[in-house]
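Below is one structure, written out as structure tokens, with a few remarks after it.
One chain of protein is taken out of this complex; the other chains stay put.
This part shows chain A:
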């Protein structure tokens, strides 16, 4: 910075305080601005020519006001117009100079001036002014409380206050109450009865005052009078009326005319019945409610209001409850009873069911019944029976009209019966109700009238409609429509011309009703026609429970399912079986699944569908298709057998078709009878592949593990503990598992013996079947291994010639890959087909293990020298 500039700056600093005031001046400075209005401000340049109005600008809310809102008045004055907005109650509007000069910089504070904008909302006119005066003891309190609604907004710093004005007209009396709330109470010395009052509210804040509409009414119009001393009385000899008494809430001189409203309902009902206003005179203090039902509890309420257009209805009085008196039961043929013969009669009895009338007019104490027999339709009187059926009914049975079973009537052949019923309550005896049981009903033959035709029932608009065609050429006097579900029975009567009606009883949704229509000729009922229907159908509550019927086949399974009647909720339209999305008719409850893939587990659901919806069975039916790997195992065994035959052809040939020495090539020296054969016997025996071992030599751990793939088809015990217990190949040496037949599992045997069947393992007695024509079975050589199993007994076991019954001697049956063919065939002859399949389940690895073990066992057997089960052929062909 140069020395000259520094001097100039110092000069400015020292001289500026002596310059006369600001160079900018703003105007006007209003007290408060109304939010939403426009405000125009001016900024003037004074005592300087350093800047002009073009150098000025305005800042509001820390934002420069756009130039479009500026108005240049002259070179020294700039106006700006802004809209007063925002939520801040106070805000500054600055006028500044943007010119950059040394002087301006040095006197920056002199080139700023501002206007404080105080903002507020104007008070709005209060609305919905209303006033109320309450009764205090027996007089009107000298207070009037008024309330109103506020309109518009206000800022907390400048709140709106309200003044309630209460002026008694024609008098110079004006009560004022100030508040910042929206209600206020005016207190007076005496309530101004019959004086016209003018009431209004003024809303005022810093911006001004605004007045509500003036309420002009007589002061007593604001009074809210509650009814007092409301009592209800029942009157003797008037069982259909109740007398309501009350008192005037205030003396008559204070309130000349009071109007009332009365409403009532039966106890427990939800809807009120209003007494017509025209029937209620003004200024009364009692009212008789008529046309009520006898012996019924009613609840009555009352409210009142001064008679004028303006004013308040009081709150409804508290419930006044009273029961009407009892009256004689109106019980005649219009409430005639039903007779259940079809379900109860059994050919000789009928059971009349009188139903209580809509209005019993009191508690029915008993039914007096008169049963008159008649010889024929001409009603020639026969024997007569009179009885009384007491009724003990609780008071809470109000939801339905109770039905009382009277007495089973013994019906004789060719005799009609007329039943007369009288209902008795505390007041007296009702008119009679009668019905005739025609003689033809006795034999359960069609009645006097044929049944109606083309009957159908369907729900519509929340009602269950019934339609039928009248029987042809028969005179029907009326019809009885009956509906039954479970043990609940009800009915209604229809006139002779009715062929379509809806059931007026209290029907339940999702409940199946059997609807019947009986034609009646005078008192003679005809046969009924029945259909089943629902008031409203729903999806079944639960899906069908599915189970498997029998054993599944290789590629098919038969399913059976059912749904409880109570869970149906509608007519089943279809069942959907999920596994193929197939549908079956609703009358089907079994289905056979076909084209299933073997060795595959299927989960099956059955979905029951009504017209409304469907529900799946909760528990899926699981079918474990263990179509055993038998197929594969069997195939594998066959292949292995073929391979073995191919590669061991010479050995097989040597064993089964040994070379027969040519006698022509023999010498006399070699044909010596003393030739010792004993040394080669063990070797020959093992080579044959079919050995019968003594159980002692093989240890009792010998088991028959032949078909692991077949395990799943066995019993659970067999599955879980992997006990081997079958006919076929055994691996007494290789398998560490114990058979359930083993004697050392006494506990297991005890557990399983009761539910199992003994079966036997059959061992071929000769490896050369057909080559030993003089074969004689030797008990010591043909041994059955008896064990606890579910397998059936073999034929051979039941043949005393071929088995030893009860023998516990086990025998190891060594399977040899190359030498067990004959034994296998022999087993095929003695086992069931299923068991035959089981034979094929022997896994390859088991065989592999057994092969090595068998060698050892064979050696062991040879070492111990057990007796052979057959005489081995040593040294070649022995002459036959």
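In this text, a contact is a pair of C-beta atoms (placed from the backbone, for glycine too) under 8 Å apart; a residue touches a chain by one contact, two chains touch by 3 or more; residues count from 1.
Criterion: contacts and distances are computed from a predicted model.
Peer 1: One chain isn't displayed here; going by UniProt, is it "Trans-2,3-enoyl-CoA reductase-like", "Sestrin-3 isoform X1", "Ciliary neurotrophic factor" or "Sodium/hydrogen exchanger"?
Peer 2: Of the names offered in "Trans-2,3-enoyl-CoA reductase-like", "Sestrin-3 isoform X1", "Ciliary neurotrophic factor" or "Sodium/hydrogen exchanger", the absent chain's UniProt record gives "Ciliary neurotrophic factor".
Peer 1: Of the listed residues A:53, A:160, A:205 or A:218, which contacts the missing chain in the full complex?
Peer 2: Final answer for the missing-chain contact: A:218.
Peer 1: If the hidden chain were put back, which of A:156, A:253, A:454 or A:595 would touch it?
Peer 2: Reading the full complex, the residue touching the unseen chain is A:253.
Peer 1: Considering the whole complex, which of A:168, A:365 or A:391 touches the chain not shown?
Peer 2: Candidates A:168, A:365 or A:391; residue touching the omitted chain: A:168.
Peer 1: Which residue numbers on chain A touch the omitted chain?
Peer 2: On the side of chain A, residues 168-171, 189-190, 192-196, 218, 253-254, 256 touch the unshown chain.
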